[in-house]
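What follows is a short report on a single structure.
Removed: one protein chain of the complex. Kept in place: all other protein chains.
Per-chain residue numbering starts at 1, and chain names A, B and C are given in the order in which the chains are listed.
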Amino acid sequence: MSLVYAGVLSHAPGITGRAHLVENTAKRDEFYAALDKQRREIQDSGAEALIVIAAEHFANFFMNNMPAYCIGIGSQYEGPIEDPDWLKISRTKVPGAADLATRLTREVMKTVDVAYAEEWKFDHGIMVPLHFLTPEYDLPIIPVNINCQGPPLTPLHRAWAFGKALRRACDSVPEKIAVVGTGGISHWPATPDSGKINEKWDREFLDRLMRNDKDALLSYDDIQTYRDAGQGGFEIRTFIAIAAASGGDGELQFYTAELPIFAVGCTVARFSLDRTA
Amino acid sequence: MSLVYAGVLSHAPGITGRAHLVENTAKRDEFYAALDKQRREIQDSGAEALIVIAAEHFANFFMNNMPAYCIGIGSQYEGPIEDPDWLKISRTKVPGAADLATRLTREVMKTVDVAYAEEWKFDHGIMVPLHFLTPEYDLPIIPVNINCQGPPLTPLHRAWAFGKALRRACDSVPEKIAVVGTGGISHWPATPDSGKINEKWDREFLDRLMRNDKDALLSYDDIQTYRDAGQGGFEIRTFIAIAAASGGDGELQFYTAELPIFAVGCTVARFSLDRTA
Amino acid sequence: MSLYHLQKFLYELNRDETAQQKYRNDLETLLDDFDLSDEESNALREGDIGLLYVLGVNGQILMHYAAFLEIEWFAYLELMREGIAKHGPVRAGVYAMTGGGESFTVEGKKR
Partner (left out) sequence: MSLYHLQKFLYELNRDETAQQKYRNDLETLLDDFDLSDEESNALREGDIGLLYVLGVNGQILMHYAAFLEIEWFAYLELMREGIAKHGPVRAGVYAMTGGGESFTVEGKKR
């Protein structure tokens, strides 16, 4: 078994970009500590590469060619694409894992039809997680995108199928691999409703996620999700893919709705890895 | 049943672009007559839209975001992207079918993970077929691409799955739809070997295709195909998708290896439509 | 499908430094490359965040344009609210069903 770590975390740009505006600094620092713990867990897993399943935001993928998923097979990436002063993350190069990513892509393609990309400008959806999980940018990254932005969106059951295919692919290679899914739960990012959080909806989703209850996770409907959880709620696809890849129970390590300035319910969790996934 | 026509045809740019160089004009005109017959068959089918499953050639899709398949959901397209004097096809606008294409895409996405695109610059892979099949450009077109160019390529069995999904989607809408697959069989396009044709390999492939023998069609291996049929041989994916979509036997209406100036074995065929596909 | 071209303009601007230079130095030429209505072109000439939001531009695209125009975060949110007050509800795109919005942060309410 070569998947050695699976987890999820939030990626909203405010987490770094508006850190200085936060009033509840104690809660903010508690969140940052949970992210740092996640960093150490990934390090301790011995992972040689980190797959980041993200929901990017029209940085690389637009409606002129919007794939259901894309895997990065480049040898190097750059980010953030956003103004570094706005995101409060310096522009940097990030190492890729071209050969490994290509092998994984070929295996995934047997059951799930992914696009691939040899270049990628990381937006906050990947850079915010990397800022906390590999702050020296010394761990090879394999970026993955699931279309959570431009309808027709990737159906939830296909995001699950993708997670299963990715797990099968990881288990077919000798390298030790960590994977994180990064999205939001309920949120209304970059709209006048920015900061709104439906904590009840979030906790119900997280309960289903931690139980890894496939049927309950796949029973969400996009129209209801939009109504109750905003456009940001479409990003549950990344968390669902991780549940599928892990095949095990989740452990919710951190959640708060008390940092609305970050425009999302801030989440950190890890999953046990079921060998029979 | 709303799929009303399924067929295949060749698309090599020489078919129009080098027409004036041909010595064997009798054979060329016989080919053109077969294409004109295909035009009439599509017209007689009552089709309200034409899906063109093509293998485009780095005109819209590059290794910065190469989807396994893409469906065009735009309301208008333009083409050819190539120099009109080179292709001998004037630059024109082509009507799309935005609403229908979006409905088909949503249905296909239930089982096959397609990218979608709201704009598309048609290259010869679509323009050469349209030049013969809808010379007035008055039939709404839904372009589809299968990645036959940049490895990792779409696996053959997934091209088959795509054809099945597309058939299911067509049968779920009220509109009458025609579909053509356009590729090459053995050929070495745009290389020093341009004009080479492996007629034996072609005839064996066409025999499998006309019998709609799924196992035989999916038993090709890319390394052998490259060796025996050139890079152009990778384009059999478009013909295989049509066999899957039709579910019926094929009728080979025209084939010749005697026009190597067109750099492909020129092919025209239609398929019966199995209602239980 | 004009919203497509309007968003494409901002998508390109957000990711391409050459387009950013052109926006600053030769905006009219840049606008000519896109199939835009007069209302859309004017909104881009004036950096009218409120109107662009009402026209349906996705916030994930719009917030980076606002950052590019050096509009502060809470001012960005307020401009969208003003746009709705002035022009009515969002007309197209993913947000077509949304309403006015309010400030959900203690930090924003103080401004």
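Here is the rule we use: a contact is a pair of C-beta atoms (placed from the backbone, for glycine too) under 8 Å apart; a residue touches a chain by one contact, two chains touch by 3 or more.
Quick caveat: nothing in here was measured; it's all calculated off a predicted structure.
Chemist: I'm checking contacts with the chain that's been left out. Which of B:Gln149, B:Asn212 or B:Thr225 qualifies?
Modeler: Reading the full complex, the residue touching the unseen chain is B:Gln149.
Chemist: Among B:Ser2, B:Gln43, B:Asn64 or B:Thr92, which residue is in touch with the absent chain?
Modeler: B:Asn64
Chemist: Kindly state which of the options B:Arg103, B:Lys164, B:Lys196 or B:Lys214 is in contact with the chain not pictured.
Modeler: B:Lys196
Chemist: So which bits of chain B touch the chain we can't see?
Modeler: 17-18, 21-23, 57-60, 62-64, 81-83, 86, 121, 149, 151, 188-197, 226, 231, 260-261
Just so it is clear, only the chains that are shown with their structure count from here on.
Chemist: Any idea how many Å lie between the Cα centroids of chain A and chain C?
Modeler: 26
Chemist: Whole-Å distance, chain A centre to chain B centre, using C-alpha means?
Modeler: About 37 Å separates the centre of chain A from that of chain B.
Chemist: Touching at least two other chains at once: which residues of chain B meet that condition?
Modeler: In chain B, the residues touching two or more other chains are 118-119.
Chemist: Would you mind listing the residues of chain C that make contact with two or more other chains?
Modeler: Where chain C meets two or more other chains at a single residue, that happens at 4.
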